[in-house]
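Right, chain A next:
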Amino acid sequence: MFYFTDSLRSLAASMRNVFRRPTTVEFPAVRRPRPARYRASFALLHDEAGDELCVGCKACERICPSEIISVELLKKESPVTGKKRAYASDFVLDSNACIYCELCVQVCPTDAIVMVKTPEEPAYHRQSLVLTMERLYENEKHRPLSWANATLLAEMQAPESKGATKVAESE
Partner candidate 1 sequence: MKLLGAENSPEVQQLLIEQFSATATTIGGPPEIAVDRHVELAKILRDEHQYRIFGFVVAVHYPTRVKEATEAGEVIRVSYGLRSVGKGTRLASWQLCVPVGQSVPTLVYLFAGADWQEREQYDLVGVRFDGHPDLRRLMLSEDWQGHPLRKDYAIDTKVHPWR
Partner candidate 2 sequence: MNPWLRGLLYALLITNVFLTITAWSIWFERKFSGRMQSRLGPTFYGPWGLLQPVVDGIKLIQKESLIPASADKLLFVVAPPLTVVLALGTAAVIPFSSDIIAADLDIGVLYLLALGSLTIIPVWMSGWSSNNKYAMLGAMRAVAQGVSYEIPLVLASLVPVVLAGSMSLSDIVRFQIKNGWFAFWPPGPGFFAFLFFLPASLAEANRIPFDIPEAESELIAGVSTEYTGMGFGLLYLAEYLHTLVISAVASVLFFGGWDGPFAPGLHWMVLKTLGLFAGIFWVRWSLVRFRSDQLMSICWRYLVPGGLILVMSAGLWVHFTRGGG
């Protein structure tokens, strides 16, 4: 009959945890801080002059393992500089099937697509999880951007880099 003494040990262990601080938080009210590299949804960026960075090269469309990005190429005059250059006339990212692998960010030649740090994107319809170009540019303004972009990722992985990159870190 050693069940009693053994059980006392289990009871003590569980009682000790009653007095520890709970790990969970009241979710909608309290939110966990996200590290700088946290990746969730997407955003398309503008450059300093306010011109769209995306050149519609379809590199992300080709590399996406889930095949959820579709880009339409358009050549037009830039509203900012007035020069003729390539743009994406349409950019759709269907995040229903997205696996958040960051490969599209990695391959972007102009650092146009980045990921954002807000994970909570509940929706009532599948259609509202489809990120259209307007929503992607909207995200640039309203969502905290993740740290990584193509240049920074390439810098980290480059074979000629010498040791630990001293990159900006978590908030």
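How were these picked? Simply put, all candidates are chains of the complex that A comes from, given by their letters.
Just so we're on the same page, contacts are C-beta pairs under 8 Å (C-beta built on N, C-alpha and C of every residue); 3 or more make two chains touch, one makes a residue touch a chain; residues count from 1.
Bear in mind that the values here come from a model prediction, so they are computed numbers and not experimental data.
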Complex member in contact with chain A (any copy), out of 1 or 2 = 2
Partner candidate 2, residues of chain A touching it in the complex | 1, 3-4, 7, 10-11, 13-15, 17-18, 20-26
